[in-house]
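Before I ask anything, here is the structure I am working with.
Below, a portion of the complex is reproduced, with chain positions unchanged.
Lettered A, B and C in written order, each chain numbered from 1.
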Amino acid sequence: MHATLTELEREAYRKSPVHRMDGRIKIIMTLLLIVYAVALPRMEVLDFPRLLLLEAYLAVLMLLARLEFSYLTFRFAIALPFGFSIAFLQPFIKQPFISDFTVLYRLPFGLEVTGEGLLFGTLIFAKFLVCITAVILLSSTTSLSELVSSARRLGMPRELALLFTMMVRYLFVFWIMLGRIRTAQKTRGFDLWNKKVPRRWTLQQVGYTISSLFIRSYEQGERTYQSMLCRGYNADAQVYVGKKKMGVSDILVLALALGVIIAAQFGLKFL
Amino acid sequence: MYIIETRALTHVYRGKIKALDSINFTAKPGERIALIGANGAGKSTLFKHFNGILKPTSGDILIKGEPISKKSILDVRKTVGVVFQDPDDQIFAPTVKQDVAFGPMNLGLSEEVIEKRVREALETVRLTGFEERAPHHLSTGEKKKVAIAGILAMQPEVLVLDEPTAGLDPGGAVRLIRLINQMNRYLGITTIVATHEVDIVPLLADRVCIMSSGRIIGDGTPQEIFSTDELIKKTHLRLPIVAQLMEMLQDEGIPLNVKFTLEEARDELLRVVK
Amino acid sequence: MHIPDAYIPLGQAAVYWIIAAIFIARSIKWARSDLDENMIPLFGVLAAGMFVLMTINIPIPMSPVSWHMVGAALTAIIFASPWAAVLLMTLVLAVQSLYGDGGITVMGANIINMGIIGGFSGYYSYIALSRLSLTRSKAMFAGAWISMILPAIALSFEMWFAGTFPLKQGVFLMSLFQGAAGIGEGIITVIVFGAISKARPDIVAEDAHKKVSTAKVAAFSIIALAGLALAAPFLASSNPDGLQHTASTVIGNGINSAVSPITPLFPNYAIPGMGMSGKMAAIVIGFAVVLVIWLGISKIIKKG
């Protein structure tokens, strides 16, 4: 997944109405949608149209954001497998909170596919899909730094905000550094699967790579800390985030998201 | 009165490595000073004492006549701004603006004053328009300028730069030197620059200190310093190339005075030829 | 090892979040005061490094999965404090969740597993085992391995509470995966620690390891053992889901009703198993058995 840390950032710097939206709005909207999706009852067929509505709303935003299709497939491809495999097993599991099961198929080894399990599995996957979509939308239309400053504006504690600010900054420094280390190793013929060298030695080199990255990040931390002291860093230091006014369109988008949720919760019942 | 003064300043790392050995250094307001010395001479260590990042193992540092104390430390850091060699050490915020605003934030200034200082600092280094850029999308030269802007925004009286031209191409280096000189001339900032690139020294300093193994072994105008050959030889440094050429000609019996900048050398050679 | 969003009901996820938040707050306090100075910036930078070093993936031959370092035990051991692990893992997990590894509502649970349980168990089992006169690298290997296996068990229980995975199979599968990954974690932790203490002996707070009071180690061991002992009866029971099932019928069958849109906190069970007086005895017996086995093991290790 990480092969593209810098790529992800690049998507976040595109220009589109969604990219321009206030970071706070995007964070609140993402949280709202995720919490709502997770909170939906676990065995209700009506959830499907609800989740579909949320997903459709997110899809529209993705279209507006003009994200590249190949990039999106890639993001989904790396995020889905683990959740999918758990969901996939659900039809074979007798969920403890369900009392009666209708067996749809009997398979060898006493495996049974149950209707309830199938419903639960697909529902949980659908919820998971909505959550992932929301997160992907957020992270590919908002740069990490914008996310942190928005979170700070939303009241994230000062010290946490400082921690995240610095983390975000140096992620890229170390990412590039790791790239350079790997390049240098390749230059000298290093290959994880080289059969000419003992496994043990290869493993040791991986260990050294990790330790050298650790030490270098520690030392970078020391130096950065010193240079921050030069600029008056002290226990009450804050990161500058500046004030930012929310536009009418931002409020509207948020209202729209709320509207979608309300429509999903109450509106769909009457259909 | 001196703006920076050290008295018998000694620093020992980890109880073993004597990086500074009884340094007596002074800087007057408005001076342009260059500190030259080989790798490991102790330049960076000395700089870290100027604003209280390191504490002396023995000896004293006075800033505007006052010793550095816990109470005065914020004032000291406001007075003496240090720009480190690697801009990645210094730029820690994810956008240029946030980074430049960090110092003024720590001084507890109001929102408007901070905005103003950031704008002015970015103007000075000619980076207006870069406010929202991420540092990892900047070139080496631009990063250097951001680091300098971050210090300028604190409006220091002394600007200390550790190897400012390292890693820059000649064009970038020349522009940076010009910027440093302008800050000295128009903003009245005292500038102290550490470097091993002796060729640039005559361009950005009126006074040169040579360091070697933790001691200051020479202090004077570029003229004086580069005329004492043994000093330079002893310290893994060399004369500026121009001066080397002039000396070689002198050795061949040509009657000329050794000069250090291109223009002076040209005039001197013209004098001899004609 | 990252639980994704939606696999834990909201109520439970909130409880995990609250627990995690308390630990996070405490870990920030630690970073502010327990080191020489206010070293918050250093940890911000280090977290970035940890995130990046976790991207060094080693594919495991003939399987679709790959191994990468988690580093909870390593950080705790280097800084001689599990709080360092809690802080760093929190930062790393938060950013990972943005890239689709783990989720938002479940982040609390993930922090508990990998940061808190991983950090504390890794650190204190390393200390405890080195007190039992194991060599440094053996103790560290074991500590790192435990820091992988205990979170795996915790995760299985969380998924079971959530009703999304049967307990025994979960514990079996997760222990299998994490047990294998733990071997890699253990080996790499030993190598990395060795290399760091060689290059920067001053970073590694090895003296502090000796200063950890035995009482603290003992207290932690008892908490860990108690946790395991509490867990044991469920694993030993032939039908743990049956327990849950009975519990859910006792409490009332509110889940399937379309009336309540929000899943209630602990919807299908009280604290599982608590409803049954008969099981209390089993728990006590199980506790005793595990304690005896554990002590036996440590005796053997001590001799060896």
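Quick notes
In this text, a residue touches a chain if its C-beta (ideal position, glycine included) is under 8 Å from a C-beta of that chain, and two chains touch if they have at least 3 such contacts.
Since we're looking at a predicted model, the values are computed, not measured.
A single instance of every chain kind is placed in view; the whole complex contains them as A x1, B x2, C x1.
We take it that only the chains that are shown with their structure count from here on.
Comparing each chain's Cα centroid with the centroid of every protein Cα atom identifies chain A as the most central.
Between the chains A-C lie more C-beta contact pairs than between any other two chains. Distance from chain B peaks, on a Cα-centroid basis, for C. Once the centre of each chain is set as its mean CA position, chain A and chain C turn out to be 22 Å apart.
Averaged Cα coordinates give chain A a centre that lies 44 Å from the centre of chain B.
Centre-to-centre spacing of chain B and chain C amounts to 50 Å, using the average Cα coordinate of each chain. Residues of chain C in contact with at least two other chains: 41, 44-45.
Multi-chain contact residues of chain A (touching two or more other chains) are listed as 144, 165-166, 168-170, 173, 220, 224, 228, 233-234.
Residues of chain C that touch chain A in their complex: 2, 4-7, 9-10, 13, 24, 28, 32, 38-53, 55-59, 69, 87, 91, 94-95, 97-101, 103-105, 159-160, 163-166, 187-188, 190-193, 195-196, 199-200, 203, 241, 244-245, 248-249, 253, 255-256, 258, 260-263, 267-269. Chain B meets chain A in the complex at residues 48, 51-53, 74, 77-78, 81-82, 84, 86, 88-95, 97-98, 101-107, 111, 114-115, 134-136, 150-151, 154. Note for the complex: chain A touches chain C at residues 1-2, 5, 8, 30-31, 34-35, 37-44, 46, 75, 78-79, 82-83, 86, 89-90, 93-99, 124, 127-128, 130-132, 135-136, 138-139, 144, 147, 157, 159-160, 162-171, 173-175, 177-178, 192, 203-204, 206-222, 224-225, 228, 233-235, 265.
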